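The complex appears here minus one protein chain, its other protein chains still in place.
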Amino acid sequence: MVPTIAYVIVSAVLFTIGVAGVLLRRNALIVFMSIELMLNAVNLSLAGFARQFGSATGQVFILFVLAVAAAEVAVGLAIILAVFRHRDTVDVDNMNLMKW
Amino acid sequence: MTEWILFIVLTAVAVGSALMMVLNRNPVHAALWLVLTFLAVAVFFLVLGAQFLFAAQIIIYTGAIMVLFLFVVMLLNLEREREPIVTGGQRAAAVALAFALLAVLVIAIAARTSFPTMAMVPGGITLTDLGVALFDEWLLPFELASILLLVAMIGAIALARRRT
Partner (left out) sequence: MSNSAAQLAYLAPELVVAVGAVAVLALDILLPERSRRLLARATAAALLASLAAVWWLYAGEVAGRPERLFTGTLVRDGYSLFLDAVFLLAGILGALVSARYVDREGLQSGEYYALMLFAVLGMMLMAVSAELVTLFISYEILSLSVYVLSGIARGRAESAEAAMKYFLLGAFSSGFLIYGIALIYGATGTTALEAIGAAVMSRGLFGNSLLLIGMALVTVGFAFKVAAVPFHGWVPDVYQGAPLPVTAFMSAGVKAAAFGALARVLFTAFGSLSAVWQPALWLLALLTMVLGNTAAIAQTNIKRMLAYSSIAHAGYMLAGVAAYTAGDVALGSVLYYALVYTAMNIGAFAVVLVVGREGEGNQELSDYRGLAVRHPWVAAGMALFMVSLSGLPPTAGFLGKFYILNAALRANLIGLAVALVLASLISWYYYLRVVWLMYFIKPGEAPPTLSGAPSLRLAVGMAAVLVLILGLWPSAALNLAQVAALTVTAGGLPVIGRP
């Protein structure tokens, strides 16, 4: 059997790719897709823990994360659409996402 | 053994397509690569004995969320980006930050002393177990999720509907 830890490490790799996508990309849609990838990485580790603990709780959490992701997508895409109507672009570069 | 083979194949597909999503110039292609990542994660769920979530993942993520994404990409009619990735010091900082995060996460996960041991349920977690947990122990968060979806609905309509 593949140990739980292997799944958790894969989830960490996927999560990091998502973070890198947010930091690297300038297209708001792709930044948003990267955030969805982060949430999926979370779900993968939760599924691993659910099997480890033999508990339905971990799987219930995945359902909640799915609900949150769906809600975020509805609002997020509406916001991106609203920006596009004003600016004809969804480039986040002039929005200083990285300005700390 | 079968699980190891599946694990390696799925990891390769998930990580590979996730990287393609992040590095792709074309938003439509990026979305399609992301669909492949989501499918790989769905199969991961199946391997981990979460059959219901396998179905939910495909229906919600690939069926609803990514279709919405693609719909918006088409609606906006975006051209290929000239410079899809941030440049200069910002790029270096982002890459360094990502690698640092990865190192910290992997070291932290690999160095954990032990997972809490709990009794394995014979036959795995069934849909019945999931339903009982959801509507007994997790009833209140479930109700809150419905408020969350209502808020999202109101918000999306308020922002996206055309002015009358």
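By letter and in written order, the chains are A and B; residue numbering begins at 1 in each of them.
Rule of thumb we're sticking to: contacts are C-beta pairs under 8 Å (C-beta built on N, C-alpha and C of every residue); 3 or more make two chains touch, one makes a residue touch a chain.
Computed from a predicted structure; not experimentally measured.
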- Message: From the list B:I8, B:M74, B:V132 or B:V151, pick the residue that touches the absent chain.
- Response: B:V151
- Could you list which residues of subunit A touch the chain missing from the display? 4, 8, 15, 18-19, 22, 28, 31-32, 35, 38-39, 41-42, 45-46, 48-49, 52-53, 55, 57-58, 61, 64-65, 67-68, 71-72, 75-76, 78-80, 82-83, 85-87, 92, 95-100
- Interface with the unshown chain - residue positions in subunit B: 104-105, 107-109, 111-113, 115-116, 118, 136-141, 144-145, 147-148, 150-152, 154-155, 157-159, 163
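Methods note: only the chains that are shown with their structure count from here on.
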- Footprint of subunit A on subunit B - complex, ascending: 3-4, 7, 11, 14-15, 18-19, 21-22, 27, 30-31, 34, 37-38, 41, 44-45, 48-50, 52-53, 56-57, 60-61, 64-65, 68-69, 72-73, 75-76, 78, 81, 83-86, 90-91, 93-95, 97-98, 101-102, 105-106, 109-110, 112, 115-116, 118-121, 124-125, 129-130, 132-134, 137-138, 141, 145, 148-149, 151-153, 155-156, 159-160
- Query: In their shared complex, at which residues does subunit A touch subunit B?
  - Reply: 1-2, 4-10, 12-21, 23-27, 29-30, 32-34, 36-37, 40, 43-44, 47-57, 59-60, 62-64, 66-75, 77-82, 84, 90-91, 93, 98
